[in-house]
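With one protein chain removed, the remaining protein chains of the complex are shown where they sit.
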Amino acid sequence: MPRRAAVHRLPMSGPSDTSAIEALFAAGALAPRDIVAILGKTEGNGCVNDFTRGYAVQCLRAALSRHVLPGEIDRIPMVMSGGTEGGLSPHWIVLSATEGPGSAIGPALALASDVTRPLCPSEIGRGAQVALVRDAVRTAMARAGIAGPGDVHFVQIKCPLLTSERIAQVAGDVATSDTLKSMGLSRAAAALGVAEALGETGPVPEAAIGTDLSLWSSRASASAGIEVMSCEIVVLGLSAEWSGDLAIAHAVMRDAIDAPALAAILPGAAPAAGAGPGTGGLVAVLAKAEASSGGAIRGSRHTMRDDSDISATRHARGFVGGVLAGLTGLTELFVSGGAEHQGPDGGGPVAIIYRKDIDP
Amino acid sequence: MPRRAAVHRLPMSGPSDTSAIEALFAAGALAPRDIVAILGKTEGNGCVNDFTRGYAVQCLRAALSRHVLPGEIDRIPMVMSGGTEGGLSPHWIVLSATEGPGSAIGPALALASDVTRPLCPSEIGRGAQVALVRDAVRTAMARAGIAGPGDVHFVQIKCPLLTSERIAQVAGDVATSDTLKSMGLSRAAAALGVAEALGETGPVPEAAIGTDLSLWSSRASASAGIEVMSCEIVVLGLSAEWSGDLAIAHAVMRDAIDAPALAAILPGAAPAAGAGPGTGGLVAVLAKAEASSGGAIRGSRHTMRDDSDISATRHARGFVGGVLAGLTGLTELFVSGGAEHQGPDGGGPVAIIYRKDIDP
Amino acid sequence: MPRRAAVHRLPMSGPSDTSAIEALFAAGALAPRDIVAILGKTEGNGCVNDFTRGYAVQCLRAALSRHVLPGEIDRIPMVMSGGTEGGLSPHWIVLSATEGPGSAIGPALALASDVTRPLCPSEIGRGAQVALVRDAVRTAMARAGIAGPGDVHFVQIKCPLLTSERIAQVAGDVATSDTLKSMGLSRAAAALGVAEALGETGPVPEAAIGTDLSLWSSRASASAGIEVMSCEIVVLGLSAEWSGDLAIAHAVMRDAIDAPALAAILPGAAPAAGAGPGTGGLVAVLAKAEASSGGAIRGSRHTMRDDSDISATRHARGFVGGVLAGLTGLTELFVSGGAEHQGPDGGGPVAIIYRKDIDP
Partner (left out) sequence: MPRRAAVHRLPMSGPSDTSAIEALFAAGALAPRDIVAILGKTEGNGCVNDFTRGYAVQCLRAALSRHVLPGEIDRIPMVMSGGTEGGLSPHWIVLSATEGPGSAIGPALALASDVTRPLCPSEIGRGAQVALVRDAVRTAMARAGIAGPGDVHFVQIKCPLLTSERIAQVAGDVATSDTLKSMGLSRAAAALGVAEALGETGPVPEAAIGTDLSLWSSRASASAGIEVMSCEIVVLGLSAEWSGDLAIAHAVMRDAIDAPALAAILPGAAPAAGAGPGTGGLVAVLAKAEASSGGAIRGSRHTMRDDSDISATRHARGFVGGVLAGLTGLTELFVSGGAEHQGPDGGGPVAIIYRKDIDP
C-alpha cells in the first residue's frame, strides 16, 4: 500500500504559538499520529543561548500530548532552527505521512526519521558523532523506502552543542571549550555523517571535522541546539513507493549569492526573478547559509567573520534569506546557519518541496 | 562646453583605507580637484555609536589634503553610510566631473552637490531641516544643469543626529531624546525635503515628519551620522548638458523583497536572476532598506522591530542586500538603512548607475 | 494566629530548570500551596524578544501543576526579570508564608500579592495602568497585614509590554509604537502606581509618565515582560502580625555607583567592603538599575544610551550588579533594569531580606 507525504508550512506568532498546528488537528486536516517530524524556524539568535528552540519544543510536546501517547511524541524529531534575521518569518514545517488505498504513481516525496542515542559531551564534534549520524541516515532511508543515495534530496539534522556545564561534566575532554564553536563542530560532524551515508565521501578522519572544507555533502543541513543530546535525523527524497502531488528537488549554492542555483530548480519554466508564477507551487524552501571562511564573496571582502557584535551565522542567515526571498517572493524560508561541510565553503545546499502539477 | 561624469567604485580594507583612491590619483586616472562627492559604505553598525563614518571621513580628508587646498575639501560632501551586514562589502563610490572638448551626446549622468549651514540640535528632525534640504536640492539641481524634477534619479543626503551631549546643549528642546530615534527623524526630515523639492509632495507639516508614511520621495536616500551637523546633498540625474557613457535609472521597491522592481531597470534585456550578462554594465547600485512598520512582509511576520539585540536597520540592510546581490551578482552595494519617507513603508528607492552601451 | 514568611534563593541551570524548587518540595522543606510568589532572574536580554521569561513561567507552572490545582497556580505571581549581565547569576526567589502556632514576636517580614485584570494594549504606559497598580498595591498591603506605607520596603511588579502584534490589535492607539520603549513606559506607569499607593506622590497626570523624573517611588521595582497582559504585584514589608527570623530593609541608591546606600543597611556593623561577615545573614538582594538620562555619572560621561549594539538596560544591570556584588560577595542578585520613576534618575531602590539574628 503506497504512502503519501503531506507538508504543512504554518506561521507562528512566537516560539510558544502552536495554534496553527492545533487548528489543523481540530479541522481534521492533519492527524497527530501521522506526523513524522516537525521543523521550526524560531526567532532566537540561533547560537548558544537561544532558548526559543527549547521553548518551542516544549510547547509542541504540550500540544501533542493532548492527542498522542508520550512514547509516540518521543519518536518525532522536532528540529528547531533559531534565527529569523532580516525579513525571515518564524514558521513551522510539519511533515506527515499516511498510508492508504490506490497505487503509487510516483516517484513522489518520501520521508522518514531516526534519532540516535544521546551523545556524551566528549563525543560532540568528533568521529563518534559522524558514525552515529551516518548509521541513522541509512536507517531513515530504509524506513522511507528510498532506493539509493541519488534519491535523497535533503537530510535535516538536529544535533547537540556544548555548554560550560557539559564541558565540566566530562572534565574538559571535549572537542573545543568554546561553546559557540562547539555548535560548528557538531554541525560539521553531523554533515560528514550524511556525506558518508550518501557516498559523497569515503570514511572521514576525525581530524578533518571542521577543517577539511573540501569534504562536504550536497544535501545535509545540520542545526545545533541546547535542547538535545541525541542527533535527530529527517531524510527527504523521492521514492516510487510514495504517491501524491509533492516532489522535492535540490541544488547547491556555490556561494552566498548564487541565486541561479535555486532559480534552475524552481517550478515553472524560466521564472522571472522574484515574480515567478511558478513559485505558487512552492511548499517549502530549506537552505543553509554561511559566511565564507576566506572573508570574501566573489573577491569582494565581507565583514561577517570580523564582527564581534553580531555572530557570523546571524549575518549569513539574513543575507542568504534575502537572496532566496527575492527569488521566491516568500519569507517563510527555513534558512539555517552554519554550513560546515554542508555544501562548499560559503555556499550550501538548498531544497524545495513543491507541487508536481507545476513541473520543475 | 559639456561636462562628463565619472564614477569609481573602489574597495576598502577598513574605514581608514583610502589606498584605492590614492592609487587612482597616482595613476592619473582621477584628478583630486574633479571630485564632486565621495560616498562610502563603512563597516560600523550604522547607528548612533558608529565611529567608522567619522574615521573614514577623517582619513579621506587626510588623503585629499595632500592634493587639494583645505577650502576645496570642505565643499566635497563625504557621505559615509555605516553598516555592511550580511555579505555587503565596504567600498567607496567616488563621483567626479570634468569639462572638456567635444559635444554632448546626452542625456548622460549629471551630478552636483550642496551643503547646508550647520543645524542647531533643536532643528534636527523638524520643519527647519525639511526646508534646508529642499533648498539645497534645488541648488544642486541647478548646478548640475538638470532640467527638471523628472530628470533627477537619486538624491543622497548625509544628515546629523542627536547625541546625549547635543540634547543637553539645547536643554532638551529636541524632536526626541532617544538618540537612536533621532537618526530616523533626521532622515525623515531630509527625505521630505527632497520630496518637496521634486514636487512629490506639497509643503509638509512638521507633524508629518516620521509619522505620515503616505508621504514619500521615490528618489531620496538619507543617512544620519554623528560626524556632521550640516546636511550634505548630492543630486544625481540625467542632463543633455553632460556627455559620456554613463547613465542612471531608478525604481521603487514596494517592499523589502521586491526584486522585480530592480530587475526591470537592470541593463540588458531579460536578465536571468543573478547571472545577467548585462550586469557587467553596472557601475554602482544605491538603495534604501527598511523594516516595514507593520511587522510583516506580504502578510508574513518579521521580527526585525522586536529584536532588542540587533537594531532593525542592521537587519534590513543585510536582508535587502541579499535581495539585490542575488539579482546583480555584486556585494559592493550601497544599501543604506532607515528609509523613512524614502519610498513606501518597508520598501525604498533603488538606483543604478550603468554604462549606456548596454541599454536598460 | 501569626504568619511566618520564608524566602528560598535557589540556583537554576537555565530557564527550564526548576529542579531546585522541586527538591524542596520532595524534601518537605516547602509546601507548594504555601507559595505566595516566585521571582526569577533569567538569562535573556531582558528586552522585547526575551523569551526566557515566558519559558521559565511555563516550566514553573508545569512543575507546580503536579502539586497544586490549576486555579491555585493562577493566583501566584511569577515575576521573571530577564538579564543576568556581567557576573549576575540566574536564580529563583521563592516567597512563601505559613500560619502556625506561637505568638508573633514581630515585626517580621510580611508579604502578599495581587494581580490586576488583563490590560488592553492601549492602556499600557498610560493612566489606566497607574490606577490599576495603585489599587492592587493597596489590596496586597491589606492582605499582608502591613499597617501603613511606612512599613512597605519593596513592591515588585511584573507588567506587560507592546509588540507589533498588540499595537496592530488596537489599530495603533498606543502610548508608543516603539516596542522597546513600551517596556519603559509600562514600568514607568507601574512605578507611579506604587508611588501613589504609598503616598510618595499625589495623583499623577498621564503626561508625567516617563517624562517627569522628579516623581518617583523609593520602593517600586517593575519589570516588563512579553508573557503577561495583567500587572502582577508583590508587596514586601514588616508587620507585627508576622513572626520568624526574617526582616527586610531598603535604601535608595542616588546614582549607579552609590554603594554606600546599600552598605548602610547591610546586616552587621561597619562591614568591610565585600567581605562583611554580616553578609552571611543576607537572604536576598533586590535592586533596580538604570542608565542616567543625562549621559553622565557624577559628571563623567557614560556611553550606555548611545550604544546601539547593547541596550542601556543591559549595560546598567551588569554594572550595578558589579557594584552590589563587590559589596555583598554575592552574584545571585535580583537586579532588574529599567528604573523609570523607581528611585531618582540613574539610581534606584535596593532592598535586602536578611536574618534578624544579625541586626542591620
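Going in written order, the chains are labelled A, B and C, and every chain counts its residues from 1.
We adopt the following convention: a residue touches a chain if its C-beta (ideal position, glycine included) is under 8 Å from a C-beta of that chain, and two chains touch if they have at least 3 such contacts.
Note that the structure is a prediction, hence the values are computed from the model and not measured.
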Option from C:4, C:166 or C:315 whose C-beta touches the chain left out: C:315
Touching the absent chain when the full complex is considered, from A:85, A:151, A:290 or A:307: A:307
Of B:2, B:15, B:46 or B:193, the one touching the omitted chain in the full complex: B:15
From C:5, C:30 or C:88, residue that would touch the chain that is not displayed: C:88
Residues of chain C in contact with the chain not shown: 11, 13, 43, 45, 84-91, 256-260, 263, 270-275, 291, 297-298, 300-304, 306-307, 309-310, 314-316, 318-327, 329-332
Residues from chain A at the interface with the omitted partner, ascending: 45, 47-50, 163-165, 168, 177-181, 293-295, 301, 303, 305-309, 311
Interface residues of chain B (partner: the chain not displayed): 13-16, 43-44, 49, 51-52, 54-55, 58-59, 165, 226, 309
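In this text, only the chains that are shown with their structure count from here on.
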Pairwise touch network: line, ring, star, complete, or other: complete
Centre-to-centre distance between chain C and chain B (centres being mean Cα positions), rounded to whole Å: 46
For chain A paired with chain B, centre-to-centre distance based on mean C-alpha positions, whole Å: 38
CA centroid of chain A to CA centroid of chain C, Å: 41
Interface hub residues of chain A, defined as touching at least two other chains: 13, 43, 309
